[in-house]
Structure formats: C-alpha cells, structure tokens
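A protein chain is absent from this complex, but the other protein chains hold their places.
Read from first to last, the chains carry the letters A, B and C; within each, the first residue is number 1.
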Amino acid sequence: MELYNGSLDTKEIFGRWLDEQSHSNYGAYIPFVGTIRAEDGISALSFDIYEPVLQVWFDKWVEKAKERGAIVKMAHSIGDVEVHTSSYISAVFSPQRKVALSLINEFVEDFKANAPIWKYDVIDGERVYAQDRSTPMSGAGLLG
Amino acid sequence: MELYNGSLDTKEIFGRWLDEQSHSNYGAYIPFVGTIRAEDGISALSFDIYEPVLQVWFDKWVEKAKERGAIVKMAHSIGDVEVHTSSYISAVFSPQRKVALSLINEFVEDFKANAPIWKYDVIDGERVYAQDRSTPMSGAGLLG
Amino acid sequence: MVKVEFLGPMGIEPIEIEVSNLKELSKILKENRDISSWLDKSAVAINDVMVNNLDTTLNSGDRVSILPPVCGG
Partner (left out) sequence: MVKVEFLGPMGIEPIEIEVSNLKELSKILKENRDISSWLDKSAVAINDVMVNNLDTTLNSGDRVSILPPVCGG
C-alpha cells in the first residue's frame, strides 16, 4: 500500500508494479486508474485518509487475494489532487484471467464502500466534504 | 487497434493511452495486461492473426462501448512472444467506475472467445497449435 | 479514561471520557449536538479495529474512532 501527497505518478507506479512481478508468472495484470473528473466547477478533489484502519482493510485483501493465488496492490493520494490527474490506482495480478477480472471488481467496489478515506470538493480554494457521494461504512450507525 | 510483431512495449502503450485520454474527462481507466506464463517447457507463445475479421470484431466493440459512454482500446502481438513478456493489452475508459469494471470483463471474455487469433506453443523451436486451450468461435460448425 | 477521536470531515477535537462500554459512550455522544447528527451514519473502530457490537467493553487507554461516510478513489 502506497500513500502519496498530491497526484499519483501513474506511469511510474504502473511500470514499477509490472517490473516487480515480471518473473512471478502471473498471466493477468489489471490496474484500475481513478482520475479526477472536471465537474461542478471544482479545481481539485482533496482527500483525508485514516491510515491505520486503511492498512488493516488492505492487509485483509492481501490475504483474500493470496487464497485465490493472486496479489493486490494499491496507491492513493492524500490532500489536493487536480482535475485530470490521478488519485487512485488499484491492481490485481493473477495466474488466471477470470480470477483477476472478478477480483479487481470486488476489490475496487469494497474499496469504495469501506476504505476510510474522505473526499472534499475544492471550489474557489475551499474544501467542501462530498457528503452526497459518500457511503456509510459497513457497520455504520452503531452508536446512533 | 494496434498489432505488433513480437512482445508489446507495455509501458509505452499504457502511458500513451493514458496521455491520449488525459483531458477526455474519463474517471476510470482499466487496462488488462496479458503476459506469457512459463509452463509446460515453452520458451514462447506464437500468434497468427486474421486482421480483417479482428478489425470488424473490434469496431463492433468500439460502437458498443460508445453507447455506454466509454472507449475501448486493444493491442496484440503477432508471431513469437517470449515467456514473461506481454502479448495482449485491452483497456476501457469510462466516466463511471461500474461501467468500466463491467465492460473490461465483457470485452476481454468476448475477445478470448471470438477474436480470430491462433496460439501456438513454441517448444524446442517448434510451433505447436494450442488446440486444447482454443475455443470454437461463435457460430462454429456451420459447414460440419 | 477512553480517548474518542472524530475523523475526516467531522472537524471535532478528540475528547477523553470515563466509560466502560460502547453503549455508555453512545449515550454521552448523543447529548452533544455537533456529534449526534453524525452517529447514525458513522462506523466505529476501537484501537483501529472496526467493531459491530454495542456491548463491546472499553478499557482505560482504549482509543475509539468515529468514521463518517467515506468516498475514496
């Protein structure tokens, strides 16, 4: 798991992960690259991350992937990320195509639902919590 | 659609596609990279492609993707591709994460089933048709 | 004493309180207007492990995190 201040260096990360696994004999490598869309007058999105819980979440996925003979990787931005640059890359390596395709889907969807990351629109230099696009985590409401 | 003799320059292709679409406002970019696995004593795989039918197949996918607001891309090798190098990259760009995840799955699976490409194991310099891993195309058996 | 921290957009300083389980903590937090509106949609971790049971015991030195709705990516 890799966290960076600001935009990701997407090509560097893609290439380094490829090189790291170049002799691991995985037949399928599927990265998912998330890029900030220009919409609603934002200049950037901004992210807060609670790293300890994110690490626990990620470590569980490493185990789940391992049980299926696969590897997962992840990189995410902290702070401001300008439109048309990338804030998120997940990836799966697997010997089998079908495992890889299924796993990248499950991994990215669970990431969206349960990774402890908070998103803010940056509009005219102000940071506004993206409440309407945010999802209560699994188990939310326990104290409510 | 891009066809190359021998192994793909995976990083160049990934980076070029990323740059080409860097201002198209797609939020999700999912490449699928296929790499030759070392198994059964092969030194390489080798590929024949019937390009005219592949182009028709690909053009239909460009249309299908467009109807869903997305883009598909594809690169494939012709001839010998050594183990631990890549022969195949597909990719999807989409504004929406869920469309991208679904489309890359459908696109890659249909590619495996219906792209007119023939695979050979290269063992001791000999080219052996990978018959047991090959799939009759949709509509096969018409003249049988 | 138990430390309670409010993550992400909640914008509330951490507090330290004397409670022995999550049920007690819930009662106290509901009395605070700034906090109570978040509780319905927030998840809870104790010492960075997510929890789902309101009967969970709290010991002195435990750190409770309140995690509002997320949107990574």
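Convention: contacts are C-beta pairs under 8 Å (C-beta built on N, C-alpha and C of every residue); 3 or more make two chains touch, one makes a residue touch a chain.
Note that this is a predicted model, so its numbers are computed, not measured.
Within the whole complex, touches from the chain that is not shown fall on B. Those residues of subunit B that touch the chain absent from the view are 34, 47-50, 52-53, 56, 76, 87-88, 108, 111-120, 129-131, 133-144.
We take it that only the chains that are shown with their structure count from here on.
For subunit C, the chain with the farthest CA centroid is B. Legend note: the chain whose CA centroid lies nearest the centroid of all displayed protein CA atoms is A. Centre-to-centre separation of subunit A and subunit C, using mean CA positions: 25 Å. Put simply, the C-alpha centre of subunit B and that of subunit C have 49 angstrom between them. Residue positions 34, 108, 112 of subunit A each touch two or more of the other chains. Counting only residues that touch two or more partner chains, subunit C has 73.
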